[in-house]
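Okay, so here's the structure we're looking at.
A single protein chain has been omitted; all remaining protein chains appear in their positions.
Should a chain be cited, it is by its letter among A, B, C, D and E, assigned in written order, with residues numbered from 1 in that chain.
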Amino acid sequence: MTDDRFARGKAIRDEAYGKEGLKSWDELHKICPTHADAIHEYCFGTIWDRPILDRKMRELITIAVGTALDIPHEVSQHTRGALNRGATRDEIIETILQCSPYVGFPRTNHALKAAQNIFDQWDAKQDEWKSL
Amino acid sequence: MTDDRFARGKAIRDEAYGKEGLKSWDELHKICPTHADAIHEYCFGTIWDRPILDRKMRELITIAVGTALDIPHEVSQHTRGALNRGATRDEIIETILQCSPYVGFPRTNHALKAAQNIFDQWDAKQDEWKSL
Amino acid sequence: MTDDRFARGKAIRDEAYGKEGLKSWDELHKICPTHADAIHEYCFGTIWDRPILDRKMRELITIAVGTALDIPHEVSQHTRGALNRGATRDEIIETILQCSPYVGFPRTNHALKAAQNIFDQWDAKQDEWKSL
Amino acid sequence: MTDDRFARGKAIRDEAYGKEGLKSWDELHKICPTHADAIHEYCFGTIWDRPILDRKMRELITIAVGTALDIPHEVSQHTRGALNRGATRDEIIETILQCSPYVGFPRTNHALKAAQNIFDQWDAKQDEWKSL
Amino acid sequence: MTDDRFARGKAIRDEAYGKEGLKSWDELHKICPTHADAIHEYCFGTIWDRPILDRKMRELITIAVGTALDIPHEVSQHTRGALNRGATRDEIIETILQCSPYVGFPRTNHALKAAQNIFDQWDAKQDEWKSL
Partner (left out) sequence: MTDDRFARGKAIRDEAYGKEGLKSWDELHKICPTHADAIHEYCFGTIWDRPILDRKMRELITIAVGTALDIPHEVSQHTRGALNRGATRDEIIETILQCSPYVGFPRTNHALKAAQNIFDQWDAKQDEWKSL
């Protein structure tokens, strides 16, 4: 049932992206509720909630996608999610490095800096970033 | 040493992509030896040969990158590599599905069909695709 | 309810893309049922089923997106959908032309040829393309 | 005649993007007059000045293109143009939402925020943004 | 005057892409005369006809752009143009290779094969490809 997926999606997001994730979602929900609801119901509640690959693996895959699409903000968000799900910094850096022969060096540079920026702030920003 | 990386890179490629990978490489080598050598030395011999993430994981990440970049040929190649490294078909399909909210449905469709096309031919093409 | 959106999404797709659309969907459903179901439930059943912009307008917007993403197959599919929803050939060509200063000439060329290819086959392929 | 298209193109731009549009154009004209002139003559004076699709429709199509290309600045500019040509905020948000299954959620997020940013400043910035 | 640019643009295209270029242009002109005319007037008659960089250089730059955009057809077309303007095969291959750290290996592979494909057919296709 859709309500069930919506709730599970919200829980997955809270778990991965903490208070800041909730804040971002609220901002999008004010602009376009349909889209914000699809983020919970389809993106997190349908795709992220699936078996076979665990959630840490899914965060690493999504970091790779953010690198390929040249969207550092997604790399940042999923770096936070990966750390919350037990990934090491090495695993995150290696994931981005694995992309480099395929996406080229500029996109790799952008992603590495985005990830490092999260690492640098990780302890200071725990209140906003830790799992809810 | 560069010769050592070159040789290890070639071995990694043979292991993942079999005879067909060698054939592709030879074709590129005729066109541009510098580029073909960088594929062995930098791509496979420097990046793929690293620790922290195992080679099956690296194939799945590269499938995600091929999906994001909308290059079905890379999805095909790394589907073959993932299967040779023990990934299940489910793991490959889930990797592509994980990309879908981020890359959109058309690119996801392209990647799913590319992977399925490899699955359909997997047994018949073992001679060309199995690990060398 | 999700079942209701799924059914409405399927109906919208049948209406726009006819037998060939159903055939494509079946092919994707065999590869990845979750993804095929999301096409009906999220893509068509949530987004396409919305008010404010009518479905002909939505087809024209999606043609523009296919042009910008350089995915001629999407331009083809939505050209068929636009024609089924009463768009004229001029409206479709103008939509693609409107993209040209923004996406560059090669992508515009690809989209124009994809649309024209549908126009050329439109009468002969009515059985496969007309609204179901 | 080219002079006539140049003048009509300039008028279309003034109508849509007001003083800020003129300021942007002047900045580009200082850097590269040929390119700035092509913006008036080719982009606005040849493409935008065409029949079949009205200018509000053209602004909505161009918002979709800006969303697909992940260029929020274009989404902002054409949100201003669409509002100046009588589009409602709902029509603009729906146009971006229509792109979402095709371009993925990150690009949709970027575009929604860019459009909302214009809405939030619309009244305060009337002097710079209203039709000239 | 626009007629003058249109004529010079057509001449530049004929010079670079021969009979096959004319054939492609005719095909686009049937689909959308405005766009085909802009190819002559704006693309070739305004941009290509400029000083500072000679036409061989411009072909090499456009090969780089085709490589970056992952459009092998543009790489093919401008490989033919570059050869007609006296570029060597080495200059063309080096141009593509120069892109490789920036665009990644898959796009580089696509471009190298597209260029080589033209080289392989160059003598046999002289009637269709030589300067008009």
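Note that in this section a contact is a pair of C-beta atoms (placed from the backbone, for glycine too) under 8 Å apart; a residue touches a chain by one contact, two chains touch by 3 or more.
Everything numeric here is computed off the predicted structure, so don't read it as measured data.
The chain not displayed here makes contact, within the full complex, with A, B, C, D, E. Annotation: of E:7, E:68 or E:132, E:68 touches the absent chain (contact as defined above). Of the candidate positions A:34, A:116 or A:131, contact with the hidden chain is made by A:116. Per the touch definition above, the residue from D:39, D:63 or D:114 contacting the chain not shown is D:39. In the full complex, chain E contacts the hidden chain through residues 39, 42-43, 47-48, 50, 52-53, 57-58, 60-62, 64-69, 74, 88, 90-91, 94-95, 97-103.
Not every partner is drawn; the one left out touches chain C at residues 100-106.
Panel shows chain B; residues 1-2, 5, 34, 38, 41-42, 46-47, 50 of it touch the chain omitted from the view.
We take it that only the chains that are shown with their structure count from here on.
Of all chains, B has its CA centroid at the greatest distance from the CA centroid of chain D.
For this pair, chain C with chain E, the centres built from the Cα atoms lie 31 Å apart. Centre-to-centre spacing of chain A and chain B amounts to 25 Å, using the average Cα coordinate of each chain. Multi-chain contact residues of chain C, defined as those touching 2 or more other chains: 34, 38-39, 42-43, 47, 50, 66, 69, 74, 97, 100.
If touching chains are joined by edges, the resulting network of the protein chains shown connects every chain directly with every other.
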